[in-house]
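All protein chains of the complex are present and in place, except for one that has been dropped.
Moving on to chain A:
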Amino acid sequence: MAGVAGPATGSGAAGGDGDDSLYPIAVLIDELRNEDVQLRLNSIKKLSTIALALGVERTRTELLPFLTDTIYDEDEVLLALAEQLGNFTGLVGGPDFAHCLLPPLESLATVEETVVRDKAVESLRQISQEHTPVALEAHFVPLVKRLASGDWFTSRTSACGLFSVCYPRASIAVKGEIRQYFRSLCSDDTPMVRRAAASKLGEFAKVLELDSVKSEIVPLFTNLASDEQDSVRLLAVEACVSIAQLLSQDDIEALVMPTLRQAAEDKSWRVRYMVADKFSELQKAVGPKITLNDLIPAFQNLLKDCEAEVRAAAAHKVKELCENLPMEGRETMIMNQILPYIKELVSDTNQHVKSALASVIMGLSTILGKENTIEHLLPLFLAQLKDECPEVRLNIISNLDCVNEVIGIRQLSQSLLPAIVELAEDAKWRVRLAIIEYMPLLAGQLGVEFFDEKLNSLCMAWLVDHVYAIREAATNNLMKLVQKFGTEWAQNTIVPKVLVMANDPNYLHRMTTLFCINALSEACGQEITTKQMLPIVLKMAGDQVANVRFNVAKSLQKIGPILDTDALQEEVKPVLQKLGQDEDMDVKYFAQEAISAVAQRLRKLDFPVKDSEEPSAPGADKNHFLRPRGPGEDTGKGPAYQLHVNTRDTLPQLDTAEIVLFLPKHRLISRI
């Protein structure tokens, strides 16, 4: 209520232009206090504008204290505030005053909501870089210490993310203190804090002196890795990667490996999962020698772990692991130490495991070469192509290109076909959609003959699928096939079949003909379009279903650029004009759209003549509304165009509405 008078005074003062102290802070603060959360949020998001209006001095002395004092708000507002303050250094007067931003951010770093806290920490990290070393020790480090010794877990959690940014620029004495604080948080009473510390352990190790890493970080790492809570232990696995990167081979062996070995056999599957999930990083961090001695046996165990989650995570890493093995002896190693386990996984009881394997197994062929692939891998591919779970088959098919490079796809074609046919008819439309997307690739690799014989009928069958998304994908697929196999092939195999559907009793199928023509006309070229497609489209203008008719108009607009002027003038225009008089308003609307497009094109073709006649409007045809009326345009249709603007968004989408029923794409099974 008090605010009513406020803005008036504010705007009165604003008349005076450009001074720093234009707006009474009360007015601005009123905005930040607005009762409506949304308005408050909007104001906070424009905090920089407010600060600008106040000038640097008053932002420091008035705005920031206000913000610091009133941090009890909805988390959404606090999140926006935390974000804003990270970029505020300029608005408080530059790096010399960056420390003024610390108090509000310190409060934000203690709130409960994780996203707010994380954002505050992010902003603090950003601002820390703007502090001079002196200011860092005078203001920033004390803040970190306060947070690290806070009562409630939230502030201690936030502190964990701040050690690594102030450590490198601190003096030796302060460095010792920082390490001390970090140490105590690693053994905090609250698991939340230990988790935060564990997740920052690697980052902190990277900024420490090597001696301290060995003498202090490693014991912390060992402790966290044997924490009573598995949620802490699994985070230590991540730290393991960073720590190993810093140490020499001997030190890794002595200081890290005992813990890592233990983690790979942890009693909690979550920890083992983490080892599997981070396997490639671990492999690179410990180097080839330790990999051979230690990681390979560990990996073998993970591949036959009792929990499917772990096996699936390990299966995902098979290819990367093999790729990263040293070239020397790689083939033997894979053949003897990895392949036997992979063979087992092909017949795993869990479909996620098989599917994970199927997504990478084809990649092994490039590593193992032609002979091994044919002898050892091919049977596995074939087995997976026959798997009961469609996802497994699909993953194999989607990676066919890897095999193609090594042994050629022909080796597989006998088994490929039944697999493809089955997927093509799968009850889940998402599976059908996925296989359609691989059709052009398969067609290219299998060749036109094989395709015509075996796959063409599938491609045509998809055109009459009862799911729109499939019909749409099938249409695009035809276009890609024509691009691959050429117009002659199109004319002989595809076009006649598509055109027959124009007489189908189901209007959805008749429309599919139109959609196919839209997609194919360009690839097929002028002759086929004019001679074979256009007559059908024109004939369909008399369809009894309005949706077909307005799609005729749309198709005519679409294929217009491919036709020559005679066809446009003699055949297309009269039909469009007739549709322009249709009783259905949407048909009229799209006919009008098409008429203007066609007219524009006709006019463009004889543009040079026009140009000399009307020198006052050069380039006017770029602008739809200003352009002079072309000769072919029926002026009587102008108002109709206006009338139907509103309908165009609704009706044409009716048929596409079923696309909305997308199921969430199957997510992978990590749940940590």
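A few points about this structure:
Throughout what follows, a residue touches a chain if its C-beta (ideal position, glycine included) is under 8 Å from a C-beta of that chain, and two chains touch if they have at least 3 such contacts; residues count from 1.
Keep this in mind: contacts and distances are computed from a predicted model.
Per UniProt, the protein behind the absent chain is "Serine/threonine-protein phosphatase 2A 56 kDa regulatory subunit"; the candidates were "L-lactate dehydrogenase", "Exosome component 7", "AP complex subunit sigma" or "Serine/threonine-protein phosphatase 2A 56 kDa regulatory subunit". Between the chain not shown and the residues A:K200, A:K214, A:R272 or A:K354, the one that touches is A:R272. Touch with the chain omitted from the figure is made, among A:D211, A:E228, A:D250 or A:E488, by A:E228. Set against the missing chain, the residues A:P103, A:P191 or A:G444 yield one that touches it, A:P191. Screening A:A26, A:L52 or A:V448 against the full complex identifies A:L52 as the residue touching the chain left out. Within chain A, the residues in touch with the undisplayed chain are 3-4, 7-8, 10-11, 14, 18, 22-23, 27, 31, 35, 39, 46, 48-50, 52-53, 74, 112-114, 152-153, 190-192, 195, 228, 230-231, 265-270, 272, 301, 305-309, 666-667, 669, 671.
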